[in-house]
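I have a structure I would like to understand better, so I am pasting it below and will then ask my questions one at a time.
As you look at this complex, bear in mind that one protein chain is not there, while each of the others sits in place.
Chain naming follows the written order as A, B and C, and within any one chain the residues start at number 1.
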Amino acid sequence: MPATRVAVFVGSLRKESFSRKIAQALAELAPEGMTLDFVEIGQLPLYNQDDEPNPPESYRVFRQTVASADAVLFVTPEYNRSVPGALKNAIDVGSRPYGKSAWDGKPGAVVSVSPGAIGAFGANHHLRQSLVFLNVPTMQQPEAYIGNVTQLLDEGGKLTNEGTRTFLAKFMQSFAAWIEAVKKAS
Amino acid sequence: MPATRVAVFVGSLRKESFSRKIAQALAELAPEGMTLDFVEIGQLPLYNQDDEPNPPESYRVFRQTVASADAVLFVTPEYNRSVPGALKNAIDVGSRPYGKSAWDGKPGAVVSVSPGAIGAFGANHHLRQSLVFLNVPTMQQPEAYIGNVTQLLDEGGKLTNEGTRTFLAKFMQSFAAWIEAVKKAS
Amino acid sequence: MPATRVAVFVGSLRKESFSRKIAQALAELAPEGMTLDFVEIGQLPLYNQDDEPNPPESYRVFRQTVASADAVLFVTPEYNRSVPGALKNAIDVGSRPYGKSAWDGKPGAVVSVSPGAIGAFGANHHLRQSLVFLNVPTMQQPEAYIGNVTQLLDEGGKLTNEGTRTFLAKFMQSFAAWIEAVKKAS
Partner (left out) sequence: MPATRVAVFVGSLRKESFSRKIAQALAELAPEGMTLDFVEIGQLPLYNQDDEPNPPESYRVFRQTVASADAVLFVTPEYNRSVPGALKNAIDVGSRPYGKSAWDGKPGAVVSVSPGAIGAFGANHHLRQSLVFLNVPTMQQPEAYIGNVTQLLDEGGKLTNEGTRTFLAKFMQSFAAWIEAVKKAS
């Protein structure tokens, strides 16, 4: 059986992003038969519909990468109580041109990450609202709000908190089951 | 094969509710093998956790009705840019006591209805946020925002607009497929 | 100068509600010249527009109480990632009949309260969306998400955490300034 290939989108562009570290932990915790491919978003120019007749090469590559994935996983901080502009831009790029969205029908999941207690709730649910429109059947439970993230990582950025590891492993198992369910339904 | 029994919740309590009329149209348009059971919510006292050791009989009946359904369908107006209090109360009642939510795992769908143009968008998406927590896998597409509803009904309250009929019939077919998919996954 | 009378609405009906305890702490921390009047919501029947020609006496009293207040303060838990049904119902009751909303123009503030870490973010912002429609100019900062509330109270339900006391005192001072600003603008 071929592996399930999950495209991972990290909402923060900085190198030492906490979201990226959590995403790396998720990759390690993925169940057998699932691989996580990190898809970069920082190189995508701001979406402008006027460019559509002759889109940037980076758009073409990004859309194809999304379209070829079996599922999509978002790991993101909250910027100003919502989705970071860079991640929203990537979502917009992947959704166009009209009628050719690369997201359509891909099973999805959301993990929000924050150094604060609230766990980036605002980003998590704003993103989910977009995923309704994009027809990304998104796993409802478990929800994942990874708060106080600096306390969960060691100096090298490795996830050391055992409770969080167990939770994230379970999250990935649930996601694998969700992907199978959505695939069967199509 | 036994019929799929969908519990329907109408967000407005008034007798001539537009949402109820749309719900009735949905019942008529349901594909073969699916029946819609209207579940009343107006008799439920406001949720108070202190009543939980000895809950009102109406709670017991409501929770059992929800629990025995194969799927859940919400047809609702918007009150003050959100879910009507009566419908939110029903959701709260069904979600308790803690750990025994009657909603858990039921496939769901949302239709929002309004005499205005915006189609009760605010109610639609606030409700969806609750359904994440309640682990109700909710159909993403098609979304259903039924705006300008008074123009879609005849004097007897029957849905006469052909475009809307076609759309709602397709909505119910998609919902039937969604229910099957979620059931298989469990 | 007459005192500023703030009507307080507690989103939970249970007697030992954490939100009520935080509201009581807020009442004690209110700056001079401001009084907090607790307005009960548990006696309000579920809103049904059919009752409007002859509304329940409790509606009349509630609407008048809201209308006579100088400002409104909401202290609420989150139920299922949104506003509790009982509080949303009170909001709906106060907003009707159409064109006679008792909320119109009152300066407002929101405090959300939770035993969990996330601080009832979902209730806080869903409530804010309703307050846009109701034309309640709502204080933006400081936001108040009171998480892990059980750790902030003593056995008698008194707020003992010093950091939270300081924060809430500052919150009430900011609210007093906000009320003055909105009043001057009218």
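Here is the rule we go by: a contact is a pair of C-beta atoms (placed from the backbone, for glycine too) under 8 Å apart; a residue touches a chain by one contact, two chains touch by 3 or more.
Note that this is a predicted model, so its numbers are computed, not measured.
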Per the touch definition above, residue among C:Thr65, C:Gln129 or C:Asn161 touching the missing chain: C:Gln129
Identified contact with the non-displayed chain, of A:Val83, A:Val113 or A:Met139: A:Val83
Absent chain, residues of chain B that touch it: 81, 117-119, 121-122, 125, 145, 147-148
Residues from chain C at the interface with the omitted partner, ascending: 125, 128-129, 131-138, 140-141, 143, 177-178, 180-182, 184-185
Chain not shown, touching residues in chain A: 12-15, 41-42, 44, 46-50, 79-93, 95, 122, 126, 129-130, 132-134
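Just so we're on the same page, only the chains that are shown with their structure count from here on.
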Most widely separated chain from chain C, with each centre as the mean of CA atoms: A
Chain occupying the most central position, where position means C-alpha average: B
Chain B and chain C: spacing of chain centres that average the CA atoms, whole Å: 28
Distance between chain centroids, defined by C-alpha means - chain A, chain C (Å): 36
Touching two or more other chains - residues of chain A: 125
